[in-house]
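Note that one protein chain is taken out, while the other chains of the complex remain in position.
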């Protein structure tokens, strides 16, 4: 259930590698597909009045990805009562080497932007796929 | 009152020139500054319930712009009763050659997205700076 | 063989619709897939010393696309001796209404950026899929 992305010109920069900010876009795509792949759409979560804004993002760049590479992004999710963390690993399809890895941390807020616990139905739906506790 | 933009890595692509879609971002910046420079902010126009969505965009690419270029974008505006058109010319600062030119056409809609005439106060405010009629 | 793109947060803007410049990225994706789908990769064309820089881009915006829409982009290609034109139509998957349409025009240049005719092998490979002559 990895997320695939074919690198476009628009993702690269003049060093002829993927621009460093592009990975946060790829992470968003991977996160979106992970949620959808577990029987939810992010639009449904929002329709229920729950929003998951990012409070922290981190990327470590090991090796460059290049134009036309077919990238495969694997996503792992862990949670505490008030935080959801997605960890991402980016590889070229069919290649073991991790090019880039990173994570994003999200909180749960209501329409007015106040912090709220993750609603029970969401926790239940995700429980089987999510680690309890957060990596250091 | 030209709009200045210093080209970033993030604007370029692996051909080592500015990516073709980046110019539409530069045009947005130039449009925004043109409006502000004539005593309005686009946020004020929106606060008055008038929105100016783009219905058409065009770019002609003559010569490439490159990383670290300081681009200068000149903007001309023309109008009919229901359309507003911005024409843009992109040069390197201090250089006459036009690198890229283009235009965007905007209509005037209300909060529900219905087409409306440009409100009188907006037309008056812009009248001195805008050509009547639209280029072919 | 249409190109599919799931709309991300990063493609949208604060009007809660897809940002106008994002369509040029989608067009690039569609163009890339069209070429690949006809037995070529754009990287191979470049490896042969032929580059296809864009000299003109146009977009007409009919109806907004929104976050999480699954967009389907159809591509048609036409050619003259020195120009290649891609026409694009963007729809929501499973819906007939065209949201956005546009085109890009490309010329053929060598490594030094000089205009060259499309090489014979490229013309032959694409001949069956490309209209001769260019739309008005």
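Letters A, B and C mark the chains as written, and numbering starts fresh at 1 in each.
In the analysis below, contacts are C-beta pairs under 8 Å (C-beta built on N, C-alpha and C of every residue); 3 or more make two chains touch, one makes a residue touch a chain.
Just so you know, these numbers come straight off a predicted model, no measurement behind them.
A.B. asks: State which residues belonging to chain C touch the missing partner chain.
C.D. replies: Answer for chain C: residues 9-10, 12-17, 19, 21, 66-67 touch the chain left out.
A.B. asks: What residue numbers in chain A mark contact with the hidden partner chain?
C.D. replies: Touch set of chain A with respect to the missing chain: 15, 20-22, 24-25, 28, 51, 53-61, 64, 104.
A.B. asks: Take the complete complex as the reference. Which residues in chain B touch the chain that isn't displayed?
C.D. replies: Answer for chain B: residues 6, 8-10, 24-25, 28-29, 32-33, 41-43, 67-68 touch the chain left out.
The criterion applied here is as follows: only the chains that are shown with their structure count from here on.
A.B. asks: Which interface, named by its two chains, has the most contact pairs?
C.D. replies: By contact count, the leading interface is B-C.
A.B. asks: Taking shared residue numbers divided by all residue numbers at the interface, is the value for chain B and chain C over half (same) or under half (different)?
C.D. replies: same
A.B. asks: By C-alpha centroid distance to the whole-protein centroid, which chain wins?
C.D. replies: Nearest to the common C-alpha centre lies chain C.
A.B. asks: From the mean C-alpha coordinate of chain A to that of chain C, what's the distance rounded to whole Å?
C.D. replies: Measuring from centre to centre gives 28 Å for this pair.
A.B. asks: Where the centres are mean C-alpha positions, what is the separation of chain B from chain C, in Å?
C.D. replies: A distance of 24 Å separates the two centres.
A.B. asks: Quick check: what residues of chain C touch more than one other chain, meaning two or more?
C.D. replies: Residues 24-25, 28 of chain C each touch two or more of the other chains.
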